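Below is a slice of the complex: some chains, not all, each in place.
Chain lettering (A and B) follows the sequence in which the chains are written, and residue indices restart at 1 in each chain.
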Amino acid sequence: MGSTAEGVHPPPLTAGTPENLPAAGKAVFEVRLTNFSGPFDLLLGLISKRELDITEIALAEVTDEFISHIRRMQAEHGSWALDEASEFLVVAATLLDLKAARLLPCGEVEDDEDIALLEARDLLFARLLQYRAFKEISRQLAERFEVEGERYPRDTPLEPAFTALLPDLIWTTTAEDLAALAAAALQPRETVPEGVRVDHLHGSAVSIREQAGLLEAHLRNAGSLSFGELTADAAETLVVVVRFLALLEMFRDGVVSFDQDEPLGELRIRWSGGDEPFPADSIGADYGADYGPESVGPGTVDLTLQ
Amino acid sequence: MTGTDLDEAAPTGAEAAAAEPFSAAEQPGGLKAALEAVLMVVENPVTEQELAQALAVGVEEVRAMLVNLQQEYDGYTGKGPKSADDPQPRGFELRNVGGGWRIYSRSWFAPVVSAFVLGGQSSRLSQAALETLAVIAYRQPVSRARVSAIRAVNVDSVVRTLTQRALIAAVGTDPETGAVLYGTTPHFLERLGLGSVAELPRLSPHLPGLENLGDYEDTTY
């Protein structure tokens, strides 16, 4: 399992095909990773065409690059590129979801839970594709607006000869009526949002660090537990997934070891770290450091799995 | 001038007609010219039904005349090359868009015409507004919450902009949640040069292998 995440990188892909290049004009966000370099849009394109495995993309690096990109834009233009930032946020969140789902076992499907997880993975994929589809369509709409904007409709005021024929207006409105109408119309309808809302992006947040701490305590007590036992008290699928991801992180750091007699058999987890407490803070490189109030909290994983 | 909010308006034209029957067909230029005369005063694309009513002829006949005029303006006389002169396109065209017919200046004269036409057409929509518009166009009738879910950002402000520009409008409310549902307007179609929503470019080429996307959405949000 760990080898999937840490796998050997294939030769770097480069942005050879310009099919997804955004319109020229303003600086385009470029990603430079060990196995990919090119515009962010192209990265998405490759992932959605499954030419690049999402599990081989270090999202933390992409995020770091984006942060510096957007700071640069801010320095140049004196204002934050909110549109681009919110778009990045949604795509990155989806990629993170997708990556987490990809890391789950995908052997034979045994029970409903496995099916649910596989479906969730496809749904995330679909969400990404749908997002891209509307982006592409909006480009076409923009082109059409542009072309059609060169035709001007005949929209001339009616000739006086015809306006003179208008039927007399039946007027029953008083000045007070008008004042009431004006007051109602001038009433503020809704408050203007103060920032970019992200709550709809994320169902609920479960901290991977907290869960790691919990797992550590259980394992230190019992020495060895099955995955089923470790997740028996999880109230929702999300917690199960996060605990699994936490275990992967702990496995990487060598504080737990896995025993599994046969594929898809019972997974037993044993504490193999010393007496030193596991530094849960080390988790997070892949799950986003804290980038201010708009970002997801440090070390939290948000999976919208339904 | 939609004909929907007609109260007790007594059409004076009809009265005049009653006094002394007016036959457009007997005037120089005949019915086709009468049709042109009406097209001169329309403020929005006008339907074949409205035109047929104004001229007191059948819808089929009106449609045939409209197509005939359209070709004439485009420089096709339908009479073959019997004239020594090449038929020339006129500086304007008759188009069937947004559910009706209307006269427009030819796009290739935009550089000249734009100088005489005041504002309105010039400001472009932002990327965010365009994407929101795309989602609404393809998912209508749709609530703001659902558009937000697909776009994954708050769309309140862009929805307001699009409404002000008459590209979308509230078309109803969700029977379950009571949320306002939005759809595109005839003006949207007109601005895109489309006859109906069905003529929008297909979404499927951009969604490979996702035939049942509708199901996906319904279960997810």
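For this structure, a couple of remarks:
FYI, a residue touches a chain if its C-beta (ideal position, glycine included) is under 8 Å from a C-beta of that chain, and two chains touch if they have at least 3 such contacts.
What you are looking at is a predicted structure, and each value in this text was computed from that prediction instead of being measured.
Stoichiometry of the full complex in this file, given in the displayed chain labels: A x1, B x2.
As a convention for this text, only the chains that are shown with their structure count from here on.
Between the Cα centres of chain A and chain B there is a gap of 38 Å. On the chain A side of its complex with chain B, the touching residues are 83, 86-87, 89-90, 93-94, 123, 126-127, 129-142, 144-156, 158-159, 162, 165, 167, 170, 190, 192-193, 196-197, 200-201, 306. In the complex of the two chains, the chain B residues touching chain A come out as 7-10, 12-13, 39-43, 92-93, 95, 102-108, 110, 113-114, 117, 121-122, 124-128, 130-131, 133-135, 137-138, 145, 148-154, 156-157, 190-193, 201, 203, 206-208, 210, 213, 216-217, 219-220.
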